[in-house]
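Every protein chain except one is present and positioned as in the full complex.
First chain written, first letter: the chains are A and B, and each begins at residue 1.
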Amino acid sequence: MSNKPTPRVRVPANAKKDEIIEIKTLISHEMESGQRRSADGKTIPRKIIHTFTAAFNGKVFFEATWHPSVSANPYQSMFFRASQSGEFAFSWKDDDGSVYESKAKLTVA
Amino acid sequence: MAQRAAQTRRETLIAGMASFAAAAIAPSLAFADAAAVEAEIKKLYGDKKAEAGKIKLDVPQIAENGLVVPINVEVESPMTAADHVKSVHVFADGNPLPGIVSYKFTPESGRAAASARMRLAQTQNIVCIAEMADGKLFTAKSEVKVTIGGCGG
Partner (left out) sequence: MVSRREFIQAGLAGSALLAGSGLGSIGRLAAQQRLSEAELLRFEPLGNVTLIHVTDLHAQLVPIYFREPSINLGVGEAKGLVPHITGKDFLSHYKIPAGSPMAYALTSEDFAALARNYGRMGGFDRIARVVKSIRAERGDRCLLLDGGDTWTNSWTSLQTKAADVVEAMNLLKPDAMTGHWEFTLGADRVKEITDSLAFPFLAQNVRESEFEDRVFEPQKMFERGGVKVAVIGQAYPYTGIANPRWMFPKWTFSLKDDDVQKEVDAARAAGAQLVVLLSHNGFDIDRKMAGRVKGIDVILTAHTHDALPEAVQVGKTLLVATGSHGKFVSRLDLDVDKSGVKGFRYRLIPIFSDAITPDAEMAALVKKVRAPFEADLGRVLGKTDGLLYRRGNFQGSLDDVFTDAMLQVRDAEIALSPGVRWGASLIPGQDITFEDVTNACAMTYPNCYRTSMKGSQLKAILEDIGDNIFNPDPYAQGGGDMVRLGGLTFTVDPYQTSGRRISNLKLARNGQALDAGRDYTVAGWASINQGTEGPPIWDVVSTYLQQKKVITPRPLDAVKVVGAG
């Protein structure tokens, strides 16, 4: 679990103009809640991804704030109205300051 | 990953049939309650009233796995510049902390709908509140049962 979190995104490569498409994302991450104790009784410090953003051509269209109750390997789906061709940028912000990113192109016919 | 989840669970489990999801949480920590959820909502919106309706809150009636409970929220809205859902906040009244997720939507979202997965320590209510572009609030609530399971059928 010390591996670098890896995002996976499922987004259609093509869409018709004004089609509403579903985007599904997953990222490998333990989402340590800060609520658990280790065998020696010490509280395991919180380390979660706290923010997820989805942007298209540089403009954020969806943002999620995640609290410690979000499951490990967090999943997030959302929708997007396809208006023009361009590029999605998804980002996940970790408590430790890391930012994980994934990009995907969309062609609108 | 499923392997690891099982492992973590097993370490903390009561042997035999029992497998309280709550056991994964340090026992001395307090749990939130309905009042804590109300307080969170009050922090956001003061005394402003929320109406029932518009929100479709889709959670299982019994959680298959307390560590991974799917939650889908959809708010009815045309999602235009003038009339759209601005935000949705989701709370639980039986976890150590009341917050689950908060979403910000835009007209480009097309649909004010999103799915995520959450941990639930015990049987409890999920409460969500949606704020529309005109400032109106809507709310919905649903109980999820977290069970020890077993005993086949």
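Here, contacts are C-beta pairs under 8 Å (C-beta built on N, C-alpha and C of every residue); 3 or more make two chains touch, one makes a residue touch a chain.
Remember, it's a predicted structure, so these values are computed and weren't measured experimentally.
Participant: Write out, one label after another, the shown chains that touch the chain missing from the document.
Facilitator: A, B
Participant: Residue-wise, where is chain A in contact with the chain that is not depicted?
Facilitator: Touch with the absent chain occurs at residues 10, 24, 26, 75.
Participant: Quickly run down the residues of chain B that touch the omitted chain.
Facilitator: Interface with the chain not displayed, on the chain B side: 2-3, 6, 10, 13-20, 58, 60-65, 68, 70, 123, 145, 147-153.
The definition used in the following text is that only the chains that are shown with their structure count from here on.
Participant: Which whole number of Å gives the spacing of the CA centres of chain A and chain B?
Facilitator: So the centre of chain A lies 18 Å away from the centre of chain B.
Participant: Which residues of chain B touch chain A in the complex?
Facilitator: Within the complex, chain B contacts chain A at residues 1, 4-5, 24-26, 29, 67-69, 79, 92, 95-97, 99-111, 113-120.
Participant: If you look only at chain A, which of its residues touch chain B in the complex?
Facilitator: 1, 20-21, 28, 33, 35-37, 43, 56, 59-81, 83
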